[in-house]
Every structure is written in structure tokens, then in C-alpha cells.
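Of the protein chains in this complex, one is absent; all others appear in place.
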Amino acid sequence: MAVRTPDPNPGWLSDDELQQARERMPILYVEAIPVRLDGLGQVTEIGLLLRMNAQSEITRTVVSGRVMRGERVRDALYRHLEKDLGPMAFPQLPADPTPFHVAEYFPLPGDGIYADDRQHAVSLCYIVPVTGSCDPRQDALELTWLSPEAAASELVTSEMEGGRGALVRAALARLGALR
Amino acid sequence: MAVRTPDPNPGWLSDDELQQARERMPILYVEAIPVRLDGLGQVTEIGLLLRMNAQSEITRTVVSGRVMRGERVRDALYRHLEKDLGPMAFPQLPADPTPFHVAEYFPLPGDGIYADDRQHAVSLCYIVPVTGSCDPRQDALELTWLSPEAAASELVTSEMEGGRGALVRAALARLGALR
Amino acid sequence: MAVRTPDPNPGWLSDDELQQARERMPILYVEAIPVRLDGLGQVTEIGLLLRMNAQSEITRTVVSGRVMRGERVRDALYRHLEKDLGPMAFPQLPADPTPFHVAEYFPLPGDGIYADDRQHAVSLCYIVPVTGSCDPRQDALELTWLSPEAAASELVTSEMEGGRGALVRAALARLGALR
Partner (left out) sequence: MAVRTPDPNPGWLSDDELQQARERMPILYVEAIPVRLDGLGQVTEIGLLLRMNAQSEITRTVVSGRVMRGERVRDALYRHLEKDLGPMAFPQLPADPTPFHVAEYFPLPGDGIYADDRQHAVSLCYIVPVTGSCDPRQDALELTWLSPEAAASELVTSEMEGGRGALVRAALARLGALR
């Protein structure tokens, strides 16, 4: 998982504490796939973040981050949307708090669809319509809006971090937009 | 089911044709439960329509109507929302076209939770956030906004047509707002 | 849609009556994707029916059929599973009556993902684990069990009738088995 964006509440856990927690427990994440809808609710575009990974490769990802102790899932989702898309994105948070998909990230490749070399993370995934203008923070290079067809393509899904191409396809399937 | 509101395209089926269809097939409906959300997506209010039924009793119902031949579910949903809530309701149609609930209405009471003495109807049910102002058409007396607790109460659910109290409770459960 | 299997209750609607209904209303269908699960509930195989279409081409499809007047969705699902898979398939019908996907079939190609030249049909789609042995009726040539990867491949999805490759991919996404 790639929440290398600086956290607005960095003091909640020190690096050591986070490392210890990662050695003991699965870490709870939320992830959001930003979408643009037309007036009838049909998806027109999928928003993917461009980012440079630790190997200086350009990769794609979605909005992602940890749920803090004492924080509701809904608040964590809002916090990470604001962190990754800026304050003017006006995301429409889901009325239904049940995720459309649960992504399980394991450190060793081959344990499943999703991988994260830092930790075992379990991520509650949401589709979030965005109505405003997005302004990713500086560590994300760009937010690109793609058509459903482009977002589902082999080229794009192969560029996504940690196997998240499957997550994008699952979102498109849920939206009735995956052929 | 209670779509006694005049249809904007009355010519699509004559009364005779509709009657014949009802004798032969289950009739496909869409239903929508209007909700108000706060900035984090949490439900604050449920919208229920007050209506006078054929026995001149005041009853409650939700947005409801048939899917026409050649019409997409999404378009039918939009059409009935506009018909029942007026043009300024600004409903946010669901990105996910899968209903949260399927209600099966049978003519004979006792065949299940939902009843409709006119027909066998199968209804795809959606939760629809509404951001504008609602102005029900004249045959609906009023749209009332209730708290989740009030909407789930015995008093309110017992006033709902055709067993739709169960539909309201199912919606609240889906929203994480049914205790 | 391809329910050309002879219906066990052919008298419910004459051909003329069915034709009339098709000219007036969307027709309600159920569809089921048979799957084999391992002991932990993970999908191991997807069952697809081979069939010869009106042009004598071999095509693939899923379990599919109409909901009759007065029939519950659950009963229609069971009836068509038995019709298409035989009496020893032992399907595990879903406890949750909400479909995982709604497929809208229109007569004209280009109106959406799914097409059916006979009618406008709206289909409630379910994933149904099957534990017994399947014995398709004579008009279906065979039931073939495919791995999730094979079922999602371009080759297989392009052979499916009416755009149902998208339905298979949506099912795999829901099962966490679409990469």
C-alpha cells in the first residue's frame, strides 16, 4: 500500500510504534476510487493517482490510508480523500458504510491478488464520486481521469501498485462498466 | 404498489394493455427511498410520501413506478424521482446499478412481506440521496422528513402501504442506522 | 437471452401471449452462474453452458429464464437451475435474495453491454455454488467447468451470448477472483 503522503496527524504513532504494530497485527486501511458521474449516475471517468515509487518508477494508485485508533471508517475515508485529492474535491461519501470490495495485501508476492512489502494490510474499498476539482499533494505527481475502458486496459492495470488493477476492475464491474 | 401519480407518458400502455400484462407477467418496478446525508455521508433523514389511498386513509409510501419497455432502470428511476419529488430535488442517482433490496409484491396477503392487490410486481429498490428541495405532485399530500429512529418506529412502519415498513427498515440497516 | 430450453410449464403463456407481453413490457429474468467452491468458500471453477444458437454456431451462456406471474424470484431461480443443470446439481441458493448484478438486455445492439434481439429483458443475476453433478438437458450440448482465469479470458468471453462475458467478469470480480 502506498500512503507515503505525509499524514496530517503524524504524532498518532511513531515510526517505531507503527513498525511494532505491523509485526503483530493486520493493519486496517481504507481505499477510495474517485469517479466522475453523469446526471444519471453513470460513471464517465475513473481517477487514478500518478506517483513515483521507491524505485523511481512512475506507478498508479488510488486514494489510500490507515484507519487510526478511535477513528470511524467514514472519518478515515474523508481524511484520506482530502489528503490525496485536496480540499476542493467535494467527495460524496457513501451512505452505505459497507465496502464494495475488501483487498487483502500480504508482504510476500503469490499469497493472493494484492501485495504490500511493508505489511499485512486489510483494506475496505469504496467508490467515491467526486464533484469538485482535485489538487493532489506534491508527493503525488498528478491525478489523471481515464475512461472506464482505458482504466480497465492491460496497460493501465499493469502500472498499478500492489495489484490494484484488480481493484479498479472490480470497481468498474460494480458500476456496470466492465465489458 | 402505489403509482397512482399520472404518468408523464400515459400513452405507453393503455389501461387495457396494462391490465392484460398484469394478468400474464410480473411487472417490473423501481422504488427509491429519498434520504438526506450529512457531509460525511451519514443519513440524517428519511423522506416518506404521505398519500390518500383508495379508502381515503392517509398512508405513507416511497418513490415508486414501473419500468417501461425500452427504458433503462436508471432512466426509470430518474423519471419517477422527478415525478414524485419535483424537478428541484436534485437526486444523486446511484453509481452502482445493483439494487440494495428486491421487494416482491404479491396480490394475495400472506404470500410474503410485501403486498399489492393490483398485481405481482418485482421492485428494484434504491437509496437515493436528495440535495435539493422536494415538491411532491398534487396527488401526494406531502413529503415528510423523519429521523432514522422515527422512520423505523412501529407507528410509522405500520402506516406504510403494502408492507413497505420492511423496506424502510432494510434501507436503514444498509445505512448502518437501524438499532 | 437464451432460454430456448423447453419450459416445464409451457402452458403458462402461449407464444402469442408472450409475444404480446414482449411488445409491451420489459420481461423479468433470473440468471445464475454456477460455481464450484473449495472448503473455504473460494471459487475454483465457473460453469458455462455450451449451446448451439439459431445460426448453428456454438455459443456459451449461463443458466437463464423468465420469472412467471405469481412465482417468487427464488422459486424461478431454483426452477431454471434444475431445468438447465438437471435434478442432481444440488445448487445452494443464495440466502440473500438481492442479486449481485442486474443485466439489462435491449433488442438493438449498442444500447448497452447486453443484447437480446427478442426483447427488452431485465435479469437479476446470482452466483450459485453447485455441489452435485450437473446433467444439462439435451438442447444444451454440455456444461463445461473453467478456471476463473479461463472464464475471464477474451476467448471465452467473446463466445458468450448477448454480451454475457461482462456478466461472468462481474461475477469473478465479486468473488475476488478477477485480476
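Letters A, B and C mark the chains in the order given here, with residues in each chain numbered from 1 onward.
Here, a contact is a pair of C-beta atoms (placed from the backbone, for glycine too) under 8 Å apart; a residue touches a chain by one contact, two chains touch by 3 or more.
None of these values were measured; they are calculated from a predicted model.
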Residue among B:Gly47, B:Pro129 or B:Gly165 that touches the chain left out of view: B:Gly165
Absent-chain contact - pick from C:Pro97, C:Gly112 or C:Gly163: C:Pro97
Contact with the hidden chain (one of B:Arg66, B:His80 or B:Arg174): B:Arg174
Residues from chain C at the interface with the omitted partner, ascending: 35, 37, 39-43, 74-75, 78, 92-98, 100, 127, 129, 174-176
Residue numbers in chain A that touch the chain omitted from display: 13, 17, 20-21, 23-28, 67-73, 97-102, 104, 106, 112, 120, 122, 124
Residue ranges of chain B at the interface with the undisplayed chain: 101-102, 113, 163, 165-166, 169-170, 173-174, 176, 178-179
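The rule is short, and it goes like this: only the chains that are shown with their structure count from here on.
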Top chain pair, ranked by how many C-beta pairs fall in contact: B-C
Chain centre separation (chain A, chain C; CA means) in Å: 33
Euclidean distance of C-alpha centroids - chain B vs chain C, Å: 28
Residue list for chain C, restricted to those that touch at least two other chains: 101-102
